[in-house]
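Heads up, one of the protein chains got dropped from this complex, but the rest are sitting where they should.
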Amino acid sequence: MAKIVTFGEIMLRLQPEGYLRLLQANKLQATFAGAEANVAVSLANFGEDALFVTKLPDNPIGQAAANSLRMFGVNTDEIIRGGERLGIFFLEKGASQRPSLVIYDRNYSSIQKADKNDFNWAKIFEDANWFHFTGITPALSDSLAEICLDACKEAKKRNIYISCDLNYRNKLWSREKACEVMSRLCKYVDLCVANEEDAADVFGIASDGSDVNSGKLCEEGYKEVAKKLFDKFGFKYTAISLRTSINANNNKWAGLLYDGSNYFLSRRYDINIVDRVGGGDSFSAGLIYSLLNNYEPKDAIEFAVAASCLKHSIEGDFNHTTVDEVLALIKKGGAGRVKR
Amino acid sequence: MAKIVTFGEIMLRLQPEGYLRLLQANKLQATFAGAEANVAVSLANFGEDALFVTKLPDNPIGQAAANSLRMFGVNTDEIIRGGERLGIFFLEKGASQRPSLVIYDRNYSSIQKADKNDFNWAKIFEDANWFHFTGITPALSDSLAEICLDACKEAKKRNIYISCDLNYRNKLWSREKACEVMSRLCKYVDLCVANEEDAADVFGIASDGSDVNSGKLCEEGYKEVAKKLFDKFGFKYTAISLRTSINANNNKWAGLLYDGSNYFLSRRYDINIVDRVGGGDSFSAGLIYSLLNNYEPKDAIEFAVAASCLKHSIEGDFNHTTVDEVLALIKKGGAGRVKR
Amino acid sequence: MAKIVTFGEIMLRLQPEGYLRLLQANKLQATFAGAEANVAVSLANFGEDALFVTKLPDNPIGQAAANSLRMFGVNTDEIIRGGERLGIFFLEKGASQRPSLVIYDRNYSSIQKADKNDFNWAKIFEDANWFHFTGITPALSDSLAEICLDACKEAKKRNIYISCDLNYRNKLWSREKACEVMSRLCKYVDLCVANEEDAADVFGIASDGSDVNSGKLCEEGYKEVAKKLFDKFGFKYTAISLRTSINANNNKWAGLLYDGSNYFLSRRYDINIVDRVGGGDSFSAGLIYSLLNNYEPKDAIEFAVAASCLKHSIEGDFNHTTVDEVLALIKKGGAGRVKR
Amino acid sequence: MAKIVTFGEIMLRLQPEGYLRLLQANKLQATFAGAEANVAVSLANFGEDALFVTKLPDNPIGQAAANSLRMFGVNTDEIIRGGERLGIFFLEKGASQRPSLVIYDRNYSSIQKADKNDFNWAKIFEDANWFHFTGITPALSDSLAEICLDACKEAKKRNIYISCDLNYRNKLWSREKACEVMSRLCKYVDLCVANEEDAADVFGIASDGSDVNSGKLCEEGYKEVAKKLFDKFGFKYTAISLRTSINANNNKWAGLLYDGSNYFLSRRYDINIVDRVGGGDSFSAGLIYSLLNNYEPKDAIEFAVAASCLKHSIEGDFNHTTVDEVLALIKKGGAGRVKR
Amino acid sequence: MAKIVTFGEIMLRLQPEGYLRLLQANKLQATFAGAEANVAVSLANFGEDALFVTKLPDNPIGQAAANSLRMFGVNTDEIIRGGERLGIFFLEKGASQRPSLVIYDRNYSSIQKADKNDFNWAKIFEDANWFHFTGITPALSDSLAEICLDACKEAKKRNIYISCDLNYRNKLWSREKACEVMSRLCKYVDLCVANEEDAADVFGIASDGSDVNSGKLCEEGYKEVAKKLFDKFGFKYTAISLRTSINANNNKWAGLLYDGSNYFLSRRYDINIVDRVGGGDSFSAGLIYSLLNNYEPKDAIEFAVAASCLKHSIEGDFNHTTVDEVLALIKKGGAGRVKR
Partner (left out) sequence: MAKIVTFGEIMLRLQPEGYLRLLQANKLQATFAGAEANVAVSLANFGEDALFVTKLPDNPIGQAAANSLRMFGVNTDEIIRGGERLGIFFLEKGASQRPSLVIYDRNYSSIQKADKNDFNWAKIFEDANWFHFTGITPALSDSLAEICLDACKEAKKRNIYISCDLNYRNKLWSREKACEVMSRLCKYVDLCVANEEDAADVFGIASDGSDVNSGKLCEEGYKEVAKKLFDKFGFKYTAISLRTSINANNNKWAGLLYDGSNYFLSRRYDINIVDRVGGGDSFSAGLIYSLLNNYEPKDAIEFAVAASCLKHSIEGDFNHTTVDEVLALIKKGGAGRVKR
């Protein structure tokens, strides 16, 4: 059992039931979610020792966020308490031609306002094997960008493998700011994960022939992106998740892993979506698990894509999928016969 | 902001949760719905000044119906109170090969029993720009047929644009009666809206080569229908919604607008249905909005079809869609990427 | 109205709401289900006199199971009370590539522990026209295998038509045991029903060219299976349900009936699944109804397949479908237009 | 097992969840209820053979009403199908000083419009031991008053014991009309049941010193009422339920039985109300059960009051209480220790 | 119909179902609430023309807040759009000895950050008869304290009656700050409303012999408080709500009105609480309604107390009670008999 540290924000996710719009709802499903927390839960569900680091308000809402993690076996011992509030986002699930809608109310959160001295990285990284964060964390505030840098340096010092999902959010920072900060952080990163838009948004690296809004996507073009990313920062791996949006109910889903010499393109799945939020995070978790467990690159990317394919069939951001279930999908396919 | 008056019945809509059949349900979702009320809500959601006219019982059920409208900004000041009951319909949502089932319990409603003197059309139409009703209203009773005629005459006197959705309901009246009454009313109508069956049911005007039950539909044939309708009554526009039912979960949806010289055929959408009831009404509302706002005919029909395409992704009869959302679908397509 | 006796287990079926996984649920939908009980309910919904025989614990849980049957008109007068508990199964509904998951907790149930002397078959079969059971009942215990044999003998003595759905469950018994016991029982059977795997599992009779897990299925090969089954036991009919699993949301569904000389292959339906559990039982019920009512073989198999097609659109194991609804699907197809 | 026939209306009861007002609700709990149907269900729960007679619309709503009865073992074989609609009532549960509110939408129901020839009382009363109806049934229409008279005559001819709960509803008829019709029917009645207001409302028979609205009630005064009722019609028994309303959550509840010579006053219960609708009907059912089973008058009234006391702790109109539970309350009191 | 303007914050109120604690909930009931919004809704429910002034974020959450008001007839035309977020509070309903718990997450709301220039008081107060605010509004920020002063001055200039509920919230400001700001505002106030603690918290005015936490309360002592308040600012009326907390389920509730010469003490109600949040606001609304409609002081306080007594039986902050219902409670008492 490897120890993986993830660092970032966890938010209260409030969502109307079924396909109701926010304007129609008088009940909201309350779960907790955040890119790095999602990765931690998925890794805990895979049987790994996942430690999630954040700062939570010292009230029942903060406690509920922590409980949502330790319920699934995530280690919450290094979570700091204090600050004013937990970030919130409202999620309206899309259907057919109506896209899902996310409304963020995450400003002024405890983690956004966290201070450099809140986190003792030397202690946090004791016995750790892996450190994961995404581009959302440094985007939250200048202080957090600094803290991420601290963490990366401490991790590197200890020879801890570092992965980063670019995860660009244009409501949090500009492309320019993102490029500047992420460039500084990416120097420490071993595995860089991106979706089909991130590389363009953050580093201006684009593939030709793809048009995200139209749902068209040229897989070959992404090899070029993977290579450019790789070459720019000298990663050990770049991984790209390839989503083709047909509509809000149907997506195609695949992934690409590049190790500097070979491109490993996974099988592509036709997905009937239950909940696609957290899909990218489950892809990262799948990669971390499979690389940590010494899968061959081609098996690693298959594992990551199959794991995140299953995530799309699960409500909430968290990927409640076991290693056995992922392997069964890879081996037997997804014909969906009842398991009695 | 234009003032649009719509006139008709609003009913309590009772529906089991999800795909439960009525025989399985012990909870019913209670919303309110009615062809002309649906149009009013959609127009209010588009930012227009929609005034809905009806008669409601003077009890909490009637009040709840009115509240459901003013919640979304519909003007309910001209709603009359009195009579015995609110009409009800039970709706069982279909799935796959099982069709949706509607059971009406709408007889003896306050509006069905309304009297000519209940409505002061001169006052209602003050400053109004548009009047909309559907074939359901005059079908409710002879008295309502008379009242519709009164309203049309008063509207015409004031140069108010009149639209009518034929909306044939065979449980309410015979084809013969419908033909007779609607022929009288259609003389006053500027925009005539019909679905793929109405023209045949009401006026015996059919296209060749279409078979509604088999789900096949020949778009070209409908041009012929649009023209015949247009020629018969001298409308300014005829608009036809074109639904191809694959099964209860999947429909194709498009529309046709004819202005006496040109046929404007919209894009066709493949829809994963959340709730298709009220689809036609959202099409009418889209037309009214776009024509009132001086869209070109080809843009008007695209707007109406995109608006009603989105309606199919929304629970309940009301189309909770904004102008921006409709325009985004037209411009960017319906690939359903999450809006963050 | 014919009297049909079915015999077997009814269990409490506990299921998270929607697509939630068991680990996410804090509410469980509680219905009741069991292969032979499902057949009884479907036949009662078709207007037949269905009598279900089982043993239930003498407590409110057992009473609730009985109530769930008599609510739909099943005769529960011959249900025995006693024993320790009602069997339970947990059902997690699959989606997309994630398969549905069934966890059985059915050991030590009242019916599993039932005694030969609990059932007076002479009394039970008074005026009966048909007896139906499935391979699950004799699999529950040696005692139940004996009781099934008693029942078959008594039924045969009275010239009651006997149908059996092989319904192999590998968690209940080995293939060897199943083969031995079912071979003894099948001698009495007139109509043998099997799905695409049962014949192989129980009697080692397989078709070439089919691979259940991959979702591929060669219909022609099943003719061979139907014939081998028929020839082995001298049935009057063998019927095979043909499911092609695309994924957990989409299946193709058809059926084959063989009368010793002709093969009757039904139309094939593309199904958007609401709930596929109980699909096979609704197929058996459709066959029993149509054969009892003297349908021609080709009409009988169409009826059975259409009935069970509709079942897939209905929540729970029970098929709440009327004869009129089945016939409407056969005649008008499943385009799913709203029935107003 | 005695056969008891009850005759009247069953309605769809629609109620917001918990203490929500109708104006706040978008879900309604759907159960079925009606004075005589409630009595039938309670008797079936006591193990008797209860047959409920009514007329239901021939649609899924009517079928659901019938299912709600046979689920609990009520015989529905003599229910007639036809007519236009099922009566509905909306129920808003009161709390503290806010009273429960009932809105009736029961006009034009199938049973209200039923015809004399719909019911074959000779067949219905075959082997029956008891006939029960309430003052609501003849109040529904003149035709139903006639039908009640028919039923009473046929019952009397067959020496069937007849009970009637006066159950005055001022929204259904005037006091004058009630007095006239009920006087005619009461001649046939053996057991007359009334609550603390009915005798005054229907026959102008009042006790001194009670004020229903203030919640004060003089038990002694009701002896006088019981006697006057008894003397007026020559009943075998008069029974009066004595409710003291503290507020919508707390009531006191007792009963009085008079046999022409002695007054039997029951224990009085302090009740925390879960649902008080149907309380009177459960009192009638308790009396019918206990008198049919030859309880002494003092035991009969204790049984009836204890049974209806328990009803107040049960959601819905139906009294889901067994004989053992009633006897346990009488013997051990209602201290409410957990039964493990 | 008088026009009443109220000004303040409306928040999203998130509450677990029933008595669940926040740590146990995965669904939250979403309603909207705020002291002055509550008053506006109650007045609209009384049939008055209530205009609520605030600033809301320009997103679906802000729109939902506005919809929740106009649904009940509150005029929302003067609500400003802009700013960052809607304030939120989490409410955990207490029971027995466990108190209700409120967690505020209201900082940085659009209204808190509103600017003096956002509001055109001259336009807002056109034709207005009354202006109401509470001590919460000026407590939100210095800017809002200024805006309140502006509003008071403009209202006074126009001879609009001004009421203020002291409504001290210790999480929003210190007693010193409250005293200073409220002293400045109270100069303009005609009717001052306070609960049993506010006068002490804000102005250090206390009665002897009361201990809020122990649930004891000396009504006579409050006369002294009412007088001191009155004398300090020269109000036209001071009104005090008198709550005696037995536990979280049971409270006693009364009120006192002082006009400078006489004390009017209302009836006291024993309340079984459904939801006590918003109780004080419904008291203010009752006073405003009754004084606007020229009730005698003794009738005014009875109306206000009865109205707010009923509020305690209603879920949510809003008092969904009509004038007729309040008067019925005053006249007939709260014995809670079913209204059929």
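For reference, chains read A, B, C, D and E in written order, and residue numbers begin at 1 within each chain.
The rule is short, and it goes like this: contacts are C-beta pairs under 8 Å (C-beta built on N, C-alpha and C of every residue); 3 or more make two chains touch, one makes a residue touch a chain.
This is a predicted model, so every value here is computed, not measured.
The omitted chain makes contact with just one of the residues E:Gln97, E:Asn117 or E:Asn159: E:Gln97.
For the chain left out of this panel, the touching residue among D:Ala139, D:Ile162, D:Ile240 or D:Cys309 is D:Cys309. By the touch rule set out above, chain D reaches the unshown chain at residues 18, 72, 269-274, 306, 309-310, 312-316, 320-321, 325, 329, 332-340. Even with one chain removed from view, chain C keeps its contact list with that chain: residues 14, 21-23, 25-31, 59-61, 63-64, 67, 84-86, 88, 90, 92, 101, 103, 105, 107-108. By the touch rule set out above, chain E reaches the unshown chain at residues 18-21, 23-24, 94-102, 104, 169-171, 212-215, 245-251, 276-277.
Definition applied: only the chains that are shown with their structure count from here on.
Common neighbours of chain D and chain E, by the contact definition above: B. Taking each chain's centre as the average of its CA atoms, chain C and chain D sit 42 Å apart.
Chain centres here are Cα averages; for chain A and chain D they lie 62 Å apart. The set of chain D residues touching two or more other chains comprises 21, 23, 26, 67, 101.
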